[in-house]
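Removed: one protein chain of the complex. Kept in place: all other protein chains.
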């Protein structure tokens, strides 16, 4: 290496001052795995919400999480998105991002989007503003103050508005939307942010059969380019979209496989499907 | 069986009779009267033998007579064969019975003749008084007499003490007498140093200021050994004094803590359990204090009992006001804490102005019942004021009662149910509106009781509540919202911390430091000392 080169290397900003290094290195998915969850433990006042949970999700996968109430599905999402601190374990996004030492905003900026069980949108602002806020942009204070919408961004928002069927309501206050429309708006807010990984909690609760079908279509179309994790109670819906299903039980993974494999799994029948099957037989 | 009971009854009656008759015995007993006539009519040189006979014939109840005579104020009413004291009240000459202090307004200057005393008689009287007190029946009188002698030990008194010391039955009195003798020994330079050092060692266990004065004098003594011993003794005493000063400070801290506890415990219910911000909480305290004032106005002759009327009255007044506020304002602002804060602040302004209009903006005087005034003297350097002591006990009592109410009664169960999950409680048939009103009433009522207690410590004025509101919020937040035990710990911690800071920083800076500490603490642990955990806390 020539002197010039080494000097240049020495003066590379990101090498000399760690805090000047770009915050977001690209997500490293060389091993095809985008999410590593290993040995996760979390207890609330003695109740073990997560119990040595291990989960690996491949890049571009559509994964369904099912499990009875209290199985730890939502808690798992809380830990991944930084809402809840876990007691022990590791969560990596790609090979290079440790999610446990980041807060919610950093995790969101890395490209992990989340939709809540109860739709939460900014009710006092218009549908358009809701989407504008969710755009994938520089979200620091000063850039936000001086930002202007570019034509590309506006086109992008329009596109998403069409996808979620709210094009006509773009200037309506989000608070005035129906429950189902809010669900869609929240999905739209996810889409417009172009995340690498989507965590979706009960997307079809409160939707009509037709809307449910559209949601299923949308989610399957997203998979491949993006990675999608869905938590859902509606078994019909899960069957219609899932390629791989993970069953959680009492805070750890009980079984993993295709829907058929799961349905024939003894343990699963016993703790989860069994109840439904029994109920089905009675009906 | 029956006879035994009867006998018990008789015994009891005798006892009671004895107790009742006790105060009436003494100076007024008829045997003294002829002696008093003799005293009145005797010539100067004959007075001393008469006094000796009077001393022999009576007990310590004769002291007022001797004192009056010593001061030269004793007069003889020739017409009645009675003595009387002449006193100067506001420039007027007034005659009073020396024993009962009753004013004899019928007497004129010409009716009485002065009983004169000379120096010899005065000397006799002084010694006689000391003797009478030292041999008084009550050990506490004897003890006080000896203690008073400590500062003016002369040969005569030492002689008297030496005579009494071996036969003194009461241990405490005997100790003090021993101390006095030791002081006399230590100060006599003609004695052998070893005796004096032994006496100094004995003195080093005492905290009397007279002892310290004497020891200070002894550090300038001619004998080097005595000086050393005095210094060691002073050092030892200083250590003990410091220890008691620490206890004293701790007591003041606990006292402040109890005030904070009283002020914040109602808030711990309305804010901590119900989650309602009541900025008018301080005014509930103020209403309680004013209720005490009004109760004392109504029953001016029964101040000693007024507290027992004021406590339930204050609870009712503040509690009803609380229920009123809850029903009219707070229940309509459910789930909007910031608006509740503003509305209740408005209420606090109205209440303050109301009190100003009714009672005037000036502070009102609330008297302290006699049983609460005075202090409990543990030793010469440590005395605890009774009102603070009672309030400390009262605060703890209120706390315990409240904990029991919340844990054991159905109201408590309902309150806890509503605070944990309002909708579920409603679904289970709990009348949430009623529970809210009752809880708020309870919290406000307790604030009223706090007002009764505070009226004994501070001025009662329209701004009384304001000065406590921020402190009590700090206590509740510091202790952890929704946690009564946390409030207790926080109140005493802050109280003690403030009082221990005060000597080094001054009162104002101490208050500021404590506030800043809490602000920083809340940043670090937003949920307080004892946070609620788990999913319920979300």
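Note that the chains are named A and B in the order they appear, and that numbering of residues resets to 1 at the start of each chain.
Operating definition for what follows: contacts are C-beta pairs under 8 Å (C-beta built on N, C-alpha and C of every residue); 3 or more make two chains touch, one makes a residue touch a chain.
The working rule: contacts and distances are computed from a predicted model.
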item	value
The complex's invisible chain, by UniProt name, from "Heme lyase CcmF/NrfE family subunit", "Anti-sigma factor antagonist", "Amino acid/amide ABC transporter membrane protein 2 (HAAT family)" or "Cu2+-exporting ATPase"	"Amino acid/amide ABC transporter membrane protein 2 (HAAT family)"
Touch criterion as defined above, residue of B:198, B:333 or B:403 at the omitted chain	B:333
Residue among A:45, A:87 or A:104 that touches the chain left out of view	A:104
Among A:33, A:100, A:133 or A:269, the residue in touch with the chain that has been omitted	A:133
Touching the absent chain when the full complex is considered, from B:291, B:348 or B:487	B:348
Residues from subunit B at the interface with the omitted partner, ascending	277, 329, 332-333, 337-343, 345-350, 352-354, 356-357, 470, 473-474, 477, 508-509, 511-512, 515-516, 518-520, 522-524, 526
Contact footprint on subunit A, counting only the chain that is left out	81, 83, 103-106, 108-109, 113-114, 116, 120-126, 128-129, 132-134, 139-141, 144-147, 149, 151, 154-155, 158, 170-171, 189, 193
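What we mean here is this: only the chains that are shown with their structure count from here on.
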item	value
Approximate Å spacing (C-alpha centroids) for the pair subunit A, subunit B	67
